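One protein chain omitted, others in place.
Read from first to last, the chains carry the letters A and B; within each, the first residue is number 1.
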Amino acid sequence: MTDILEKGGITRRTVLAGAGALVVSFSLLSRSLAQEATQPPAPEPPKLPGSLDENRFLDAWIRIDADGAITVFTGKAELGQGIRTALLQVAAEELDVEPGDIELVTADTGRTPDEGFTAGSQSMQNSGTAIRHAAAQVREILFAEAARRLAVASGELKAEGKAVIASDGRSVGYGELVSAQMLHIEARPQSSVKQPGTFRVMGKPMPRVDIPAKVTGGVAYVHDLRLEGMLHARVVRPPSPGARLANLDASGVEAMPGVVSVIRDGGFLAVVSEGEWQAVAAMRALATAARWEEVATLPEQADLPAVLQDLEREVGVVSESGSPDIGDGKTFEATFTRPYQIHGAIGPSCAVARIEGERLTVWSHTQGVYPDREAIAEMLGMPLEQVRVIHMEGSGCYGHNGADDAAADAALIAQKLPGRPVRVQWMREQEHAWEPYGPAMLVKVRASLGGDGRISGWNYDLWSNTHSTRPGGAGALLAARHKEQSFTPKTPELNISPSGNGDRNANPTYVLPNKRVLWHFLPDMPLRVSALRALGAYANVFAVESTMDELALAADADPVEFRLRHLEDPRARAVVELAAERFGWSNAAPPSGRGRGFGFARYKTLAAYLAVAVEAEVERETGRVRVVRAVSAIDSGEVVNPDGIRNQTEGGILQSISWTLYEAVTFDDTRITSIDWSSYPILRFASVPDSVEVHIIDRPGEPFLGTGEAAQGPVAAAVGNAIRNATGRRLYDLPFTRDRVRNAIGA
Amino acid sequence: MRAVRILAAVAVVAGLVLVGLAAFAWRSEIPAEEISESARFDPALMEKGAQLAAVGNCIACHTVPGSKAFAGGLAVPTPFGTIYSTNITPDPETGIGRWSEAAFQRAMREGVDREGNHLYPAFPYDHFTRVTEGDNRALYAYLMTREPVSAVAPPNELQFPLNFRPLLAGWKFLYLDEGPLVANAQQSEEWNRGAYLAEGLGHCGACHTPRNDLGAEDKDRHFAGGEAEGWQAYAIDESSPAPIPWDRESLAFYLRNGWHELHGVSRGPMAEVTGNLGLLPDSDIDAIATYTSSVMGEPTPERRRQADELLEEVVGRSPGLVAAADSQSNPSSGDAAADPGAAIYAAACASCHEGSRPQPFGGLNFALSTAVNAPNPQNIVNVTLFGLPPADGEASSVMPAFAAVLGDEEIAQLLAYMRERFSDEPAWADLADQVRGTRTGEYEVSIRPADGIERAPINVGAED
Partner (left out) sequence: MAISLKVNGATHQIDADPATPLLYVLRNDLSLNGAKFGCGLGQCGSCMVMVEGEAVLSCVTPIMLLEGREITTVEGLGTIEEPGPVQEAFIEMQAAQCGYCIPGMMMSAQALLQKNPAPSEEDIRNALSTNLCRCGTHMRILAAIRRAGEVMQSAGMTSTNRRTG
């Protein structure tokens, strides 16, 4: 028993919780044992809802202690998207308790289920669905047990104050009802979840539970973690991606005040100090002392289309139907590009790591505690069970940023200084230069209009790297690549999946009988890239929706009506119609210098529906574009926290405006040159719209579809379409900088 | 001081008025025209006008930052009071929508509006009078095809009698040398083109030439340094205070990009100038650089030697490593205890300004700084107090403002230390007082976010 608990990394509190407690580690352990055993394949188990399918025991998700304390576990992480609050709402609804009655434990390899990455707007689909069904089934078990003890029919019972109450007033607390192993059972495929009309907590705005601490200086982020005896470390990265360390005399740095250690492991350099500012000073001195041999490995930025096409190695068919050849009718042909862009969290990546005896604990804002643990264990040559990765919030997220790398930095440094916790935080320049970027992309579209005013042919070719180089293996970590015994990244492979990657949303939601969509896959990555919010959907929706507007013009049709002409899915039509109506979409000429633009996509072609209309102001003389207002409509299935959906969608709209108008990574042939906010400008308050509206279409009883990334692509397209409307000129290359707009308009 | 100046102005001008008012001051009205069809202008002419408007930097004075372009209303502080720029959009009621081309030509050449009123020389017609009829036609085509904006500028705030426009006839009699620039046959075509752009529409001298008590440029001290909106416009003649002398190449690069590795970034009103010049063809930029560098002349052998030494010292440092700034081991920290200015410098300035990040985004090495070597510390006072605000959505160098943490005495100590350490010039006098006056607004300084200072390298994949 003790041994098992130790391996599971269970806290003292859990162990002391008593015999009545249902302990999560059993289910986790049973799963890992099952994986390792070489038994003959069992008959295919039934498909369970959401992540229950991979973590099938109820007590992996919900624990009720003898004292009535309720703990809910999720493998997903709070990334500032408000998932903690939404999951509490779901659990409280189905358990018939208040959100405040529940302690929610998020991603921690020692405690929670393995739900992979918190990514792709899937937390509600996967974890939300799992918790909802697990909670409903736990409630059923509690009611059944109460009915047995009170000798009444289950239907005559109700829940209140964490107790089940009979009509005659007798009650039994949840804690009393639970006995050992009672919840250690596999979930069933069906649950009697609450019906939408009866919701007390779900579907209503609930204030985010994390905000009060964040606005009053509470410990909210991994950056705020202060452990006893903690040391401060800073890494020194090479000056360019291809640089090799030639020479280093660190003696001067070692003698600096407060410096505990200067670490050199191959090309991995770090300083460790008692004080944080001392570490910064030592880092600067170490950077000055290091001599690097630099190699020009970066492509010609000014010629991105040719560069991307040269990198092509393989072509995948994303979608094909009918006869995609272009007919005789009016055709539109264009090339669209997007540059490399950064996640750019306001707080640079940070992690804390500690070696105690044989065991390593890492606190990280990673999106995937389990995959990160695997990569770190591989890098350090440690057994998986001896590494525990605990999620703590970071700044922003927006995809695969420097979080995993910072965690690896901290782990590698901690391994060399056993016994003392080590905190690493990246500098701003390091975050800008070394986080994995959203990949540059090139899209070529050729489309034709039939005599009936409908699209008759559609050829779509995109060139892109993979959009995911997450761990997966130590080679995904910078520290592992730079250290003496280095690991190389896995070679990415072309993989066409329903939800897409670089090809996400390359296949439009519109009814296109004749089409061919191809992904020209680029395995080589001259710049390090990975998942940035919405992956390929950002550029693909931009290209598709720009094309839709041009075809509408060719068809002499209103852009909204033209879209509806090609939409059959009633939910798609509903968001388009709602956004247009609330915006006041019309054919009336916009005020001088202004334009209207529309954008729509069903994210991943299988998740949330989002339509947005924007009004933008274009200053001809300077080329400056400002979005004046944006009106959006979103359907992300059954609504759990409407204010959470609004907040995420507003944020997506504004972030996409920033990407679309301003942002591009810059580089010369050797170095990244956009390394701070002066060289990589983003949206500032002066250019924030006057108003942003989010209208939600609730779909009670329908599955959760996720919200976080739905706005990125449609907003880019809507802004481009608004500029087209205002000026008569279309812009094909992101971002729409002042120079480009001014050049496009001319005098 | 100011009162004396104004009284002198009144006396002189009043005398002139008595002599020639009736004959000289009167200008006829040019009849209003209904001009609204933009289509009648040739696009090539409009394109040329756009470039010329960039040379003239028209937008900077005729636009309130953040408001509609060319709609006027910007307050221009002058020693005689505040003048508000006019609306030069083609709005018929409040702009120049009813101005015929003839009226526009006359305004540029003579400084008279359509109704016949004399214009204040804050509108630099003493330079614009050099602009050719053809170029004015292009400018007119460009301006008349802008978006009309209905906007009325606030009335000027000038003391009596300067608010009596006919007096301006006297000023013009003394200082307006009407008509085109005479070409210098000794010089190249490029030089003459540069002179035409710099002396005419470019009106460099409006800021870079000192002015007399009546607000006119002192022609004997052409390009010897002046001021604009609370900023020193450095001397761009042989007395240029730049530690590394300018030459044609460095000037052209600076005018094109808004920065130069050995001179730093443009800021204050000059940032708008370089921001606009991005529209110009390289040939025109080169021409301006050719002309201006010839006005500066060849540096003396002594100046050249000093510059070479400095270059060796500065370029000899290791070329930039990302985040390789080393503030802790910098040599000045040793005397920090003795000199409070040195301590402030080491703690607050050195980490950026002694970092090895190159221009335009890194802090400039002050040994290269014209501001530290200039006779008047106003520009470095401005930047220390108010920083360099970021451009909106454009790459730009950014510096935080230190007004809230550094007191007048502290800034004086800091700047005195920097002057001592980074310049051979004599110490500045009354620093603390100048800082105080600037901070309180007694001395008015325009602080506006820079435009993007760099021709952005982000036009990746663009087919332009």
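In the analysis below, contacts are C-beta pairs under 8 Å (C-beta built on N, C-alpha and C of every residue); 3 or more make two chains touch, one makes a residue touch a chain.
All of these numbers come straight from a predicted model, not from anything done at the bench.
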Which residue of A:Pro492, A:Pro559, A:Gly652 or A:Pro735 touches the chain not shown here: A:Gly652
Among A:Arg63, A:Arg111, A:His133 or A:Arg208, residue touching the chain not depicted: A:Arg208
Sole contact to the chain not displayed, among A:Asp101, A:Glu140, A:Glu385 or A:Asp676: A:Asp676
Hidden partner chain, touching residue among A:Leu311, A:Ala345 or A:Leu477: A:Ala345
Absent-chain interface as seen on chain A, which is shown: 79-82, 207-208, 210-221, 223-224, 226, 232, 257, 275-278, 280, 344-348, 393-398, 425, 427-428, 643, 647-648, 650-655, 657-658, 676-678, 682-686, 688-689, 691-692
Interface residues of chain B (partner: the chain not displayed): 327-328, 333, 343-344, 346-348, 352, 387, 389-390, 398-400, 403-406, 410, 449
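Everything that follows uses one rule, which is that only the chains that are shown with their structure count from here on.
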Sites on chain B touched by chain A in the complex: 43, 46-47, 49-50, 59, 66, 69-70, 142, 145-148, 278-279, 318, 321-329, 351, 356, 361, 390-398, 449, 451-452, 455-464
Residues on chain A engaged by chain B in the complex (per definition of touch): 237, 239, 252, 256, 281-285, 287-288, 290, 292, 301-305, 337, 339, 427, 429-430, 433, 440, 442, 592-593, 619-622, 624, 661-662, 664, 666, 671, 673-681, 683-684, 686-687, 732-733, 735, 737-740, 742-744, 746-747
